[in-house]
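The complex appears here without one of its protein chains, the remainder shown in place.
What follows is chain A.
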Amino acid sequence: MTDVSQSPLHRPAVHESAHGHVTGSARYVDDLPEPAGMLHGLPVGSPVARGRLVARRAERALALPGVHAVLFAADVPGHNRIGPIVHDEPLLAEDEVFAEGQTVALVLGDSVAACRAGARALELEFEELPAILTVEEALRAGALLCPPHEMCRGDVAAAMARATVVVAGELHTGGQDHFYLETQASLAIPGEDDTIHLESSTQHPTEVQIACSEVLGCPRNQIVVAVPRMGGGFGGKESQASQFAALAALAARRTGRPVKVWLSRDLDMTMTGKRHPFWSRYRAGLDDRGRLLALEVEIVADGGWSVDLSPAILDRGMFHLDNGYFVPNLHFVGKAVRTNKASNTAFRGFGGPQGMAVIEEVLSRAAERLGLDPAEIRRRNYYGDCPDEHAPGNMVEVPVPEDEQTSMGASVISLVRARCLTPYYQEVPHCRLPRIHAELLARCDWDARRAEVAAWNARSPWQKRGLGFMPVKFGISFTNTMLNQAGALVLVYADGSVQLNHGGTEMGQGLHTKMLAVCAHELGVPTAQIRCMTTATDKVPNTSATAASSGSDLNGMAVQRACAEIRERVRPVAAELLGAAPEAVQFVGGAAVGPDGRRVPWSELARTAWMRRVSLSAAGYYATPNIAYDRTTGRGKPFHYFAYGAAAVEVEVSGLTGEHRLLRVDILHDVGSSLVPTIDIGQIEGGFIQGVGWVTGEELVWDAKGKLLTHGPSTYKIPAIGDCPAIFNVALLERAEQDSTIHGSKAVGEPPLMLGLGVISALRQAVAAFGPGEVELAIPCTPEAILRAVVRQRAAAVTRAADAAE
């Protein structure tokens, strides 16, 4: 049981909504009682990937029973164009459509069934136009979504010339559907004075508010957006909840009735964007010990039909091309291209996984060429703290001016010498990867298991095992500096009960659980006395998305400040009641406690403070200090700090069918001083498995005309329980307090997802055991991809045996 005399910080806790989850009483947008007169709204998407919309007629649909209205672009009173960075997405299609599933019309009816009948009866005519469906086609057509982004340092050509090993190639990483269990949903309720109240399943209530106000052509103060909770988000409800909320708001304004827009799974998967597929071309030079000398990468993100968040996702991809490794000489070019597919969007990792996949491919291939252990080659390239055997001798040969400074004022040449300068000129102070590496290898018995796996493989002709390794360094902050701000509003009632409002949204990640702990700690009250309220734009305005792993970092600081303000206001009252000096009063265990141990219960303190006319509500605000990035020069300090982790992954592969199984996974992850360790463990495990899904079974397939074929769980396979390894050890790095964050904690939402790339490292090891030669393993590593790679290795083994016989 929780000891109420102690703070809930840094202690295990269950999820604050767990009782609601397991009893079915936790409500999501689609579960809310439906207001009288409510209509259902069904978006109707384009059936073609690109075409001119030559006719749209609704008469037949409107004649059907239960169909009330059909809305087209012309029905939008304000701006029809929405979008998080650039307003380039028609809410309802205008003259042309740019992707299958792009919304053309909204059918309003008494029931979802009536809407579906209405949708079938709509007469929409398209003149099909040629579509761009791949990154390569888009590059040829020069269809860029934003200006290219470039980072460079040193002399790549000279360093390549000195390299012992050069690996070059192309890498495709696939998209990934979010597959949040709760699909997109919004309920708009019209009020007096043309106001709209929205209940929306969104990670970004402020953006929903903005989109609705622009579509309706009204000021933002007429729109209130509330988020009860989400049944998963993972980035898919950061920017893309807006259009469905705006459709609901539009329909509510047009009909004067409440309107719910809810998507079936197939509609959701067809209409909404996914993780960006990336294509890259790389060339890397390494020395004889496997240390990176130079890296040249062209990386291209498939943005789909509109800009959405693609520029920021591309940027984060480039910020993570180094992962945890010092790259002395480099040239990175990044592009985001426009294709005629659903507009790709934020997804846990936000480009980071796609960037890291490239450097991991480079190191895996180099290790296989050099005969190095996959963990060892990575260790030799970590930032800073370089062990003796690779003293920075050759690193001085990076030609940067002696007097060049980073944005933080340090000398570039000294940071390069110390191997702790990123490609974007941010210092990496105290890289924790060497420590994590050593501790994880010891924990998981790496060396002995390497030997066991080799011995097992020698006895097993048709099944092979592989032991892979994956470290992660992930930059924490929105790379658009402006977004790094948050607010909170804390209300204490005169009975001592507390309402906590903050700008973050709860999508399952445990943000509210952590915020309750911060609030309880600051006020010295038990969490049971605090209610974390529905996130709403009329409580905390102008919020940023709950995204970029930043929810706890930003909102935690804001909550702390709001609570501290109230606490300091009541401190004199407490001091008087206790007959103590104000600075001697402690707030702990649900009471104010004097130096002599006398206690005034928090409820009594609140009542007294109210009677003395002390304000018991306060807003808190936080903005991350000292961050800035200049995209034109490719330099700056985009991140407040870095989160670290590493995974050791063992797999078994069938050489007959290409199937594989995770046998054992060990993870050691750095979350600083965890706010709530049980929540963080859950994020790490869940993130890892989601990352595994991305690189293994989750394969998106389109037909030749750009129609998505994998639009439901029968065809799109996210991990099931059997994909969770039988042995799954997850530990938090101890003694890891982080400077200048909320109670020394670190962000945890995204970084563990990339640990899933460790499966590729392990699979490559297993595939390599089937025969000689370089492993060619496509991503995602489906049974087919693995079988192709195995067949190649086995053929090489046969050839080699034949050669040896001659």
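Criterion: contacts are C-beta pairs under 8 Å (C-beta built on N, C-alpha and C of every residue); 3 or more make two chains touch, one makes a residue touch a chain; residues count from 1.
What we mean here is this: contacts and distances are computed from a predicted model.
Asks: From the list "Ger(X)C family germination protein", "Xanthine dehydrogenase small subunit", "Peptide/nickel transport system permease protein" or "YeeE/YedE family protein", give the UniProt name belonging to the chain omitted from this structure.
Replies: The missing chain's protein name, per its UniProt entry, is "Xanthine dehydrogenase small subunit".
Asks: Quick one: say which of A:His149, A:Arg229, A:His437 or A:Arg599 touches the chain that got left out.
Replies: A:Arg229
Asks: Write down which of A:Pro47, A:Pro713 or A:Gly744 is the residue touching the left-out chain.
Replies: That would be A:Pro713, which touches the missing chain.
Asks: Among the options A:Val14, A:Ala438 or A:Val798, which residue touches the chain absent from this view?
Replies: Candidates A:Val14, A:Ala438 or A:Val798; residue touching the omitted chain: A:Val14.
Asks: Out of A:Glu182, A:Glu238, A:Glu296 or A:Glu522, point to the residue that touches the absent chain in the complete complex.
Replies: Touches the omitted chain: A:Glu182.
Asks: For chain A, enumerate the residues touching the unshown chain of the complex.
Replies: So the residues of chain A touching the unseen chain are 14-15, 17-28, 30-31, 113, 116, 120, 178-183, 229-234, 264-266, 456, 459-463, 507-510, 652-654, 656-661, 663, 678-679, 681-682, 685-690, 697, 699, 701, 709-710, 712-715, 717-724, 726, 728, 730, 782-784, 787-788, 791.
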